[in-house]
Each structure stands twice: as structure tokens, then as C-alpha cells.
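Left out: one protein chain. Kept in place: all the others.
Note that the chains are named A and B in the order they appear, and that numbering of residues resets to 1 at the start of each chain.
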Amino acid sequence: MSGRVIVVTSGKGGVGKTTSTANIGTALAKNGAKVVMIDTDIGLRNLDLLMGLENRIVYTLIDVIEEKCKLQQALVKDKKNPNLALLAAAQTRDKSAASPEQMVEICKQLKEEFDFVMVDCPAGIEQGFQNAIAGATEAIIITTPEMSAVRDADRIIGLLESKEDILNYKLVLNRVRPKMIQSNDMLGVTDVTDILSVKLLGVIPEDENIIISTNRGEPIVNMENTKAGTAYMNIARRIMGEEIEIPDFETPPPTFIDKVKNFFLATASS
Amino acid sequence: MNEVLSTKNGASASFSTEEILIDLSSIGSFENILFELTNIIEESNLRGKNVKINFGDLSLTQNMVSSLQSVLKGFDINIKMIFSNTIETKIAAMEVGLTVSGEKPEAKQQTVLSDSLTETQKDEDKLVDAMNNVLAGSHEIVKENTLFIKQNLRSGQKLEHDGNIVIIGDCKAGSEIIATGDITIWGILGGIAHAGSKGDYNAKIRAFRINAIQLRIADLLARKPDAIEMEKMDKHNLFTPEEAKITDGEIVIYTEY
Partner (left out) sequence: MKLLDKKLADKINDMISEIVTTCNKILSTDTKVEANNTSFNSKDDACNRLKLVLMHDRSQLSPGQMQQMRDELVEVISRYVEIDRDALDLCLEAESNTIALVANIPILRHK
């Protein structure tokens, strides 16, 4: 039974692809799955930094492609979780160093050993994107509730739809600010999913702890009690088949008066 | 199997089983290069291929290397690596993002090197001597074939050389330096440095401050510890030079006095 190859993409840069790859990958591994994460952003690699593994990279994806080393030698084990590994991108090359065919081959080999192959996609729609989606059968599209991000996500969805091998794709809405949604100053969850006509996998609230986690090189799911960490853990569980409801960010929480009203209404009707 | 094709005026392309080497070392000037290159591409049917180029003693600027790259891109040709005997060309190629090899290219039997040293290189070796006298250390430095560079290396830049490398400047995190001999950095080493790359266990790596992501000597590797917070690298501090070498089978950093 071979593993699932999931590409994490967005179109727009800076919306949280690499952060999401790192955290969803770590969360899946925490739930017992064997996970490998591939950074395909050749020349501008970041996944190693987010995982705190930047000092441990000896061989990269390009070394594997150019047969300077075996695939196993290039896999860097996570500091904490032995079920989790990273295949880093090269920093001293660029995206023309790899081809979609080579990526297909690498994903094929990796899915025999791992339950999940998470492919971190670079921003854009050029060679880097084509390389990243080449070996994938599922996609997670990351967007934020901002116009440019949503527009770029739409383009990406269009490109994914025309690729036959990608059998399912879902949206993760990142960096939402519930207060702004409630005051109608930010696009809401239903707004975005309606506009894009895509299924929702999860919603990640804006969380300052993300900055702290990046500084430390420690994915936020490893920190206790964070909003974003919990959201990522839920996404991982949904990927593994669990049904977990997505919290409602759109209706404002009940005020004290509302709660009093509800109490009286409830007692009145009994 | 080495197959060599050449044009009348000096460019040649040789094909071994894995790679294609274009040898431009007998061409005298940059203008001729473009002309000869086009000829050799057409005659040897190199469109769409990956090639290595040997520039020999040609001295090229960054603009020249960029132009060559664009011309080759027009033929859908990708430059995998370049060989050069001159520092200017090596630096120019590096700045443009090409991989610079220190090895001798396969197709040409090249004898060395003290003969083909340019004037600049000889002057710079004198400077190397002077520097070495300032640095403490009782080891001998091989004076032949030392690549001397006066600039910072930034993330994504990779420099390979057969011999010693001396850099006046910093090597930022994300850069890579590979030398068959010693590596001496008159600045802060933040990237990856690999000395004695052909197996010389006596090779050494020196810098004002070694803050490298990884140090490699011959086939040994040492990486920067994760948890230790390094003090901020403030360039205005007084520096005490540091040296990394193999002691008892491990890479150890010594602070010179």
C-alpha cells in the first residue's frame, strides 16, 4: 500500500506554504504516520530553516537527481520525531536543475517507504511549480483572505484542474482574524470558499506564536496550546480521515446580554 | 570514449559518455568566442544539451559571461560548470551564478600552473605570504595555485578550486567553498567550507570568526550545534583568528592566541 503524495501550493508567495508543510508534516508524524517533506524551492530554500535542520543538510534533492548520492543519504531525520524526514533543496542552484520527470521518479521511490510525501511548492507558476506538482496526486492550496492571494489561488486551482493526476484538492485558509471577519473588514471563510468553489480542509487563525516558532526552528505544533498549532493538528487528523468540524469564525461570540437572554428563554420554555 | 570535434579557429567540443566539454581556451578574444561558439554549436549539434566550458586563460568580465549565457540559452543549452585559469573569469562566473570548478577539465592535458600564473596571481601570492606571517601557525602553506578573492560570498554562491583559497571578505550563510587545499577567510565564515576536498587530512580552515553551518575537512564533517546561541557577529569587535583542523579523528576549532 503506497503512500500519499500531497503538494502544498498557493501561487502567491508568503501566504504560509512552507509553514503549513512543516506543521502538517510534523502533525501527521505526531499521529504516528511516516512522513517525508520535500523542499522544491531550489535556490531559495526555507523548509530546512523552519524545521531547525539547516545545519544538518549534507546532500540535497539535486544531489539525488544528479546521482551524487543515494536517496537515503539525503534524507535528514527530524530532531525530535524519528518518523519524520526532510529532503532539502539545493541553495547554490536554481529551478532549472530539476525536471518534472525526475520529480515523478523521486516521489515514486519515496512513497514506497513513507505514508505521506509532503511536497513544498515554491511561489509562482513556472518551472518550480511544475516540478512540485509533477509527482503529486493530491493538493492543498493555501491562501489568505486577501484579494491578491485569492486571485492567485484561483489561477492555481485552474492549473491543477487541468492536470489529470491530481485527484483531489482542498483549501486551507490561513492567517484569519476572526474580529476583522466579524466586523466585515476581512473576507470570511464562506466568501472565499464560494468565490473559489473549492472544498475547505481547514482554517488557521493569525497567531503571533508562528513568529516565535520560526525564530526557534521549531514547528508550532510542537508548542503547547497555540491557536495555530491546534488548527494544524486538526488538519492533519482530517487528512488521516477523521471528521472534525471547522470552528465558526464568522458569527461573533455571544455577549453577556445574549447569554442572559438565552438563559431566560431557556428557562421560560421549560 | 572521447570524441573531439573542432572548428578551424580554435573552439572544440568533446563528448565523453556523460558530458560535453566545450574548450575555448585557444581563442584569443571575446569577440571571437561568440563567433566560434555559434559554429561549434551548429556543427556538433549541441542544442538542448548540458555543457561544461573551459575558458583556459581567457579573462572575462561579468557582462561577458552573462552575454555568453544568454547566447547559449537561445540555443537551449545549459552551462553546468566552467573551468578557468584566471581569477577574474572565475569570479565573474560565480557572480553570474555558474558553478566554478577547480578541477582540470577532462579533454585537455594541462600541465601546470606556475607557468600559467598571470601577473596578478603572482603579486597576490606575495600578499598571501605576508598574511601568513601575521597569522599564527607553524604549518606550511603551499604557495602554488592559490585562488585569491577580494569580495563577500553570498547565499547561493559556490566556489571550487584545486589548491588553496584565500578570501578577503565574509562568507555568508548559504555559500559554499570547496578547496583541495586550505581555506583562509579574512572575515567571518558563515557558510559551508570544505578543505582538503580530495582527501587531505592536513588541510585547515581559518577565519576571523568561524560561525560556519558546516565544516568539512577531507571526508569528515562537523556541524554547528543547534542550541548554543552564538554571540552576535559585530564587525567592530576585535577579532581573534580561529583555525579548524583534524585532531584525533575529529574536527576541532582552535583559537589562535
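The definition used in the following text is that a contact is a pair of C-beta atoms (placed from the backbone, for glycine too) under 8 Å apart; a residue touches a chain by one contact, two chains touch by 3 or more.
Quick caveat: nothing in here was measured; it's all calculated off a predicted structure.
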Shown chains in contact with the undisplayed one are A
By the document's definition of touch, the residue of A:Glu101, A:Glu126 or A:Glu161 touching the omitted chain is A:Glu161
Touching the hidden chain, out of A:Leu87, A:Leu187, A:Ile220 or A:Met233, is A:Leu187
On chain A, the omitted chain is touched by residues 147, 150-151, 154-155, 158, 161, 181, 183-188, 191, 195, 197
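Definition applied: only the chains that are shown with their structure count from here on.
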Between the Cα centroids of chain A and chain B the separation in whole angstrom comes to 38
Per the touch rule, the chain A residues reaching chain B in their complex are 43, 52, 54-56, 58, 79, 91-92, 94, 96, 217
Within the complex, chain A is touched by chain B residues 78, 97, 99, 155-158, 174-176, 213-214, 221, 223-226
